[in-house]
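Okay, handing you the structure first.
For this view, one protein chain was removed and the others were kept in their places.
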Amino acid sequence: MGDIKRVLVADDSDTVTTVLATALELEGYEVDKVDNGLAAYEMGITGNYDLIILDHLMPGLLGLEILERWGKEGHNHTTIVLSGVDDDRIAVDSLEAGAVDFVRKPFRMPELLARIRSRLPD
Amino acid sequence: MIHEILRWAGYGTIIYFIFMQVYMIGLGLRSAAVMRRVHHLDRFGRVSEMLSSQTSPPVSIVIPAYNEAAGIVDSVRSMSIVGYPRFEIVVVNDGSTDGTLETLIEAFHLERVRIPYRPDIATAPVRGIYRGRGSFDITVIDKENGGRADALNAGINAARYPYALCTDADVILDANCLIGAMRRVVEDRQRTIGVGGNIRPLNGSKVQLGHLVEARVPKKLVARMQVLEYLRTFLASRPAWSQMGALPLVSGAFGVWKRTAVIAVGGFTTGHMGEDLDLTMRLHRFHIDNEIPYRIVYEPSAVIWTEVPDTLRVLRRQRIRWHRGLMTAVKDFMPMTFNPRYGKVGMITWAAMFLFEYLAPVIEFLGWISILVALVLGVLNTTSLVILLALAFGVGLINSLLALLLDESYGYFNSLKDTLRLIVMALIENLGMRQITVVWRIRAIFGGKGTRVWGNMERKGVANLDGAVQRT
Partner (left out) sequence: MNETTVGLVILGVVMLVAFAMLIGLVMLKAINRRRALRRRERHSRYVALISRRIAAKDTPEPIDSSTVVDDSFLDAVIDIRNVITGRQIDTLAGIIDGVGLARRQEQRLRSRFPLGRRLRAAVSLAEIGDESTAPVLITHLADREPEIRIQCARGLGRIQYEPAIEAILDRFGLEQPWVRARFADTLVRFGGKATWPLVAFVRANLRHDHNEGVIEAIRVLGVIGDREVGPSLAGILRVATDPEVRIAAIESLGIVGGPLAIRPLKYTFRSTDWRLRAKSATSLGHIGDPSINAVLARGLQDSNWWVRRNTASALAALPGGDELLLHAIGSDDPFARDAAAEALADCGVLAAARERDDAGQATDNDRLLLDYVGAGLQVLS
């Protein structure tokens, strides 16, 4: 496996994607950004990413719906779900649908980076 | 002698038309002032952050559904993430025959329940009530077919909250529409009994799973004409009417109503072709007659998107139906027309509705006939005629351009091409399109093939009954 880890960041707010992408690139990862659910769903399948960060509330497809679809189609991605909505149900549902972690917005950057580092497969 | 009559009839029609357009320009300018404030608040007010307030009055979203199995689940889901702290969704299955009820039960894990359902408004028999206990409160009323008005009445009966948003299943709600509308309620809780919304044609826009991704001007001319028409009404007329306190119509596709007020006047009238116009006017009449302080307002930021007819055939049916509804309303509310007792509603907005919407087809039709006859007989001064026609065209054009300028504040149509398309539309619509609608409305008045009423709500293409929209 290549040394450089590839990460996909999906969020409809370009502030979030830029902030995350910048921090991740400084850590040495290769980052792709996407701003809607449908694109996230497709790129997740074709893009061969080591980690996917998925916002929940996106136009086109909700993060949860994307996870469910991937699950149904047999794709196994390492996914962290982000959400600005403070709803426990979304956290539970996301984790049950296969996400490895759930982070609320606003997030603490060092903490999120630590979670990402620990979740990335070696 | 006949020649004199013909001449005056001909000129008279054109002058009538010019007056109508000038009235609309006046409204447009007044609306522009109202919209300026709205523009600032929208851009900088960060209204959406007020979403988490716990003091917002709760709302019941009432959705009548007839044979909507194909899209009802997506529709309810997208409405369930509307930005508002406390609400419930009440779907009324109006005797569907395509499995709408079953689709709902399965998708939302509904269970059959019994609740103390009290028919404050009489409706067709209710067969059963279902509730879900998921992430949002949903109640489904299953009843025998009775039409849209009947379904709405049943939904209002079952609604738990003091305010009911009456809308349609195929409507796309903008994220802030409910907060915008309820803001008007909170401003004056005691008096506000109704808030109307801003309807935009969805045709041609990019939609994904019940969310609007990008607004675009439709390719088909028929739909494009309506884009302009809706802009003229919802941006250039209604804000002014609302500010005058004389809003004659809250459209059926989006209307927030105070439950008790609607019940007090007996709910929506079943079988009426324009039940939204009828309800609004009845509420005006009731409150004025009984000297109860009230207000019915329009909120430009309560934006919703809906599909409009994209073929002449379907459009024709819709316009005939609207005009029929208007005819019934004119008859019912004749005592209010030009009656100072009813304030600005009676003297200005309803009077204008009567003059410029109802009488219009008759006047224009006779006018055009007169002009043609007069031309043939060589009676008409061609120069004056041409000047007047050009004037009518110019004033109509100004109206449309005013609406387009007002739309700039929303910035929905991003591409210059879309704006140019609409400008071209504005230029050509005065040359032919209007005349077609005149013919349709004449048919509506005098009956004839294809204008008969049908029992069930028509499903394909024309789902919601928007009341009389401002003329093309």
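The first chain written gets the first letter, and so on, giving A and B; residue counts start at 1 in each chain.
Assume a residue touches a chain if its C-beta (ideal position, glycine included) is under 8 Å from a C-beta of that chain, and two chains touch if they have at least 3 such contacts.
Please read all numbers here as calculations on a predicted model, not as lab measurements.
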For chain A, residues in touch with the removed chain: 13-16, 18-19, 21-23, 26, 105-111
Residues belonging to chain B that touch the chain removed from view: 37, 40-41, 43-46, 50, 53-55, 111-119, 125-129, 131, 133, 183, 186-189, 383-384, 387-388, 390-391, 394-395, 397-398, 401-402, 404-405, 408, 411, 414-416, 419-420, 423
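Criterion: only the chains that are shown with their structure count from here on.
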Complex interface listing, chain A residues touching chain B: 36-38, 57, 59-61, 87, 89
Contact footprint of chain A on chain B as seen in their complex: 81, 135, 208-209, 211, 213
